[in-house]
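Here's the structure we're looking at; comments come further down.
With one protein chain removed, the remaining protein chains of the complex are shown where they sit.
Showing chain A:
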Amino acid sequence: LAHGAGGKATQTLIEAVFLEHFRNPLLQRLEDGAEFAVGRSRLTVTTDSFVVSPLFFPGGDIGDLAINGTVNDLAVSGARPLYLSAGFIIEEGFPVADLTRIVKSMAAAAQAAGVQVITGDTKVVQRGKADGCYINTTGVGVIDTEHELGIDTVRTGDSVLVSGPLGDHGITVMLARGELDIDADLASDTAPVHGLTADLLHSVPGVRAMRDATRGGVATILNEVATASKVAVVVDEDRLPVRTEVRGASELLGIDPLYVACEGRIVVVVDGEQTEAALAAMRAHPVGSDAAVIGRIGEDPPGLVLLNTAFGGTRIVDLLVGDPLPRIC
């Protein structure tokens, strides 16, 4: 197995192994959460495992990531998050003080998101086996909205928005590893977006799809949209919100912020006619105050994401196969 950077390698793995053997209509859509009906209620369930090094970083820790990540997957599925489970895999010798700190921030995050952790599991593994601590959370939410969301429902003329600056989380965590001699005033963007998505769905009927841009960044989400809806996603480089500090660090590291993970940013596709309404609704919410329109959906070439560069060129923003190495000869 190649180390998953969230790109094509992971996608291939999902299709060749998991989808191949688990295949069913709900899984097949490969959305962030699976929606099903129980009686008259439409419910969504999602699960996520959290692996991060270091466990603590400016702006958050693995604990609030584990809550927010699952809350956000429910939120972008159009669901109101209700209950979570939490599973811990802990390395032998892990300080109880650290575990307590993590669980405390989980509790705080859960409260902020209006969810409760109602079941859980703990396993302790041998020293050196779990990078300190891994957490899995599963979440259940209920769908109150009439929206038919899906990345396969996007059409030509739609607009593409993001809820805030790109790459804060990924760059913060990289710097927090302490391997680099770089000072930057940065914090993770980890935050629950359920309030933002609820407000957005409430005021903008033309929302087609929402995704949280975690591993693989906004670029990966845009590629999923392009592929699922057989459209061209056209993004303007000069409209991408990126903080100066993130830009500087990305430049130093040779990383494209479009591919960097966020933990509290969503990508939204809306009917082009409702672009301004969507932007206003997002900006009205504290988590989306720096929201921006970054591009639009075109017809041609289907399945590709294009970036209009500052020079007026058009670059292909491709799904990465793995850890990217330069292509220049």
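Assume contacts are C-beta pairs under 8 Å (C-beta built on N, C-alpha and C of every residue); 3 or more make two chains touch, one makes a residue touch a chain; residues count from 1.
As a working rule, contacts and distances are computed from a predicted model.
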Name under which UniProt lists the unshown chain, selected from "Alpha/beta hydrolase", "Carbohydrate ABC transporter substrate-binding protein (CUT1 family)", "Carbamoyltransferase" or "Branched-chain amino acid transport": "Carbamoyltransferase"
Full-complex contact with the absent chain, from A:76, A:110, A:186 or A:255: A:255
Those residues of chain A which, in the complete complex, touch the missing chain: 179-182, 251-255, 301, 304, 306, 309, 311-316, 318, 320-322, 324-329
